[in-house]
Structures are given as C-alpha cells and as structure tokens.
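All protein chains but one are shown in place.
Right after this comes chain A.
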Amino acid sequence: MTFTTLELRSITVRFDGVVALKDVSFVLESGRIFGLIGPNGAGKTTLVNVISGFQKPSEGEILLDGAVISDRAAHTIARLGVARTFQAVRLFRDFTVHANLHAYGVGCGLSSRAARERADAILAWLGLSHMAEWRADGLSYGDERRIGIGRALAAGPKFILLDEPAAGMNEEECDELMRLIRDIPGRFGCSVLLIEHNMRVVMNVCDRIAVIDFGRKIAEGTPAAVSADPAVRAAYLGEEVA
C-alpha cells in the first residue's frame, strides 16, 4: 500500500470579515481514520469544503503527498484521489444505483470496465447488491446515505472525507456505519477523515481526533487523550458527555 499524506497548513477562511477557520493545521496519515469534531458552526463543513476544493482558503495551503492542491478545482481534486460524501447525497435519480457508482469511477478516470467491477465490489461490501439495478430514486434515507459512501469510494480514492455520515441514523444504523468505516482503510487502501456529531461513532472508530471550536483547533490526539482534555471538555464535550 502506497504511503500518502494529506496535510493542512495554517488554513484560514474568511467570509466577508467573518472568520470561519483560523490557522488550522493537521496531517492525515495513510491508512488512518482521523476524526474532526466540534460544536455546530465550529467550521467543520467549511473545512471539508476547503479540502475538497469547493471553497478556496483565504490563507494557508493543502498538500497531497507534498504537492499543493488547494489551488485546484474541485473536479481535479476528486481526480487526484480525494473523495467526499455530501450531507445531501444527490444521487443521479434517473440512473440505477450501480450506474451512480459507475459514473463516478468513470468521471475520475477509471476505464468503464474497471469502474463497473469496482461498483459491483462496493455494493457487495455495503450489502446492497440486490439494489444494483434499482432506480436511485425513492430509496430509504439510510440506503441513500450508504450509497453516498459507496459512490465516494467508487473512483478508488486515497482519502475519503465523510461529512456527518451518521446524521439522522438510529443506534442500529450507527453500529452498521461504524463497522463500514472501520473497514474502509484495510479494504480500500484509503484513509478516512470523519466529520461527525455523534460522539459514540467518533470515539469508537477514530485513531486520532482533532477538535475545532469557533474556527480554531483546540485539541488533537487519541480519542482517550482528547476526551480527557480540559479545554475540550469545557468547550464541547462538557455539554454532551458529562
């Protein structure tokens, strides 16, 4: 497995004077699951948007294996191997489930056949092979979200950014989701950046966690270290996990 890193260097994002992110840095290592947590409005989704190229940073840069990618367009970043999920999944609704995955693989440069085989493998992994030929319209919420993760993996990315995958899921669905996320690095050779609200999911699957609050990183470390950090408890965990 090739060793790839995604590095954020002093990322700052301002929207008309409002500072959404201030001087955020961290390094994602290959094969790891990195968690990013923070209260609502802390800047989590802005960070995903910056990494995936939907938002240009006001300052700072992002490097993939040492090469700057923060000045590239979103579709180029996708092609370079940084995939993401969306909170609103937005599947192609007149395509089948399988065709949705296939289109992503092809869009990112896989051959049609390689994309098809990969889509088959991912659907099998998700336990959704029986839905392959269903039209991607009117699917249940949980299925749609799982397909969203599958789609992000369909192009064989090096990094996958999961934007609040557990949102709206019940306990049981969360358990299934945790199993899937833990499985991603080993099975797909792909590191994970997990942005999540659900503490149980984050604490259980992540190797390492960064906490942001008001756009600043206030802590980084192992789940145990982070949850013991007094600054984190004061800013965030104190309200949720007493």
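Note that a residue touches a chain if its C-beta (ideal position, glycine included) is under 8 Å from a C-beta of that chain, and two chains touch if they have at least 3 such contacts; residues count from 1.
Note that contacts and distances are computed from a predicted model.
Within the choices "Phosphonate C-P lyase system protein PhnK", "Branched-chain amino acid ABC transporter permease", "1,2-phenylacetyl-CoA epoxidase subunit B" or "cytochrome-c oxidase", the name that UniProt assigns to the complex's undisplayed chain is "Branched-chain amino acid ABC transporter permease".
Considering the full assembly, A:V106 is the residue among A:V13, A:L28, A:L47 or A:V106 that touches the omitted chain.
Touch with the chain that is not drawn comes from one residue among A:L64, A:L139 or A:A155, which is A:A155. Although one chain is not shown, part of chain A still touches it, namely residues 54, 74-75, 78-79, 86, 90, 92-95, 99, 102-104, 106-109, 111-112, 137, 151, 155.
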